[in-house]
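Working notes, beginning with the structure itself.
A protein chain is absent from this complex, but the other protein chains hold their places.
Showing subunit A:
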């Protein structure tokens, strides 16, 4: 990732970059604050109605990189414009969290939940508070209760899978990722992550499933290097556990994965004139070792 100097970009580029980061949920807090301070805050009126959403985004980014002064400035502006707003109150509770005053923040979230039962974001913030305090098991319990009420919240399933992975409960994390795959079956990243978890679980059935999911992820997005490597390693593992005809299939799949990997490396080397010969050699040697083993 190249390092860009955001202080000298033009206003429109800064505005569209912030909008792109906002819509894609990109977490680049320092650069967001830099863009705001040096580029956009010079002409805030030119942003029009987008100004308030930008204030919210910059506020959260400022809390993320501990710039409480910028956060306070944004919150004052939002408070002046929207005096009795729940959304601004939520931002203030997030500021309390950033300062470490978790009990006060939870109090604010409880008040907000009491006033507005249907809004899921306050419950999610309470789970985040538990996570920040290190109480992962309570966070998991709260999040499970939340998901019983709000079943199709993809973000919550993803967060729950991360919490389970932190607790090394791989089977439950796999279940959460299955829910995500149900919601977005064409997302190769979810498929690859599910396959990663299944591969970690180990055992012939799980690695066989992992191989299937890695293959699907690689077919959907041929640039997904992790899926290609995952496919190769699951085939390698399976070759050690099987004999005969199945071995040939696994070696054929591994050979396809190797070819795809080498293609990608060569394409990347052409584009960026990087020296990727070592990677190509490593992949070739891996496959040669596999072939030798399988024919032995």
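Odds and ends about this structure:
The working rule: a contact is a pair of C-beta atoms (placed from the backbone, for glycine too) under 8 Å apart; a residue touches a chain by one contact, two chains touch by 3 or more; residues count from 1.
FYI, contacts and distances are computed from a predicted model.
Of "PIGT transamidase", "Chloride channel protein", "Membrane magnesium transporter" or "Centromere protein M", only "Membrane magnesium transporter" is the UniProt protein name of the chain excluded from the display. Only one residue from A:64, A:169 or A:208 touches the chain missing from this view: A:64. Considering the full assembly, A:125 is the residue among A:15, A:125, A:198 or A:264 that touches the omitted chain.
Among A:9, A:220 or A:262, only A:220 touches the chain left out of the display. For subunit A, the list of residues touching the undisplayed chain reads 24-27, 29-30, 60, 63-68, 94, 97-98, 100, 121, 124-125, 127-129, 131-132, 155-156, 158-159, 162, 184, 186-190, 193, 220-221, 223.
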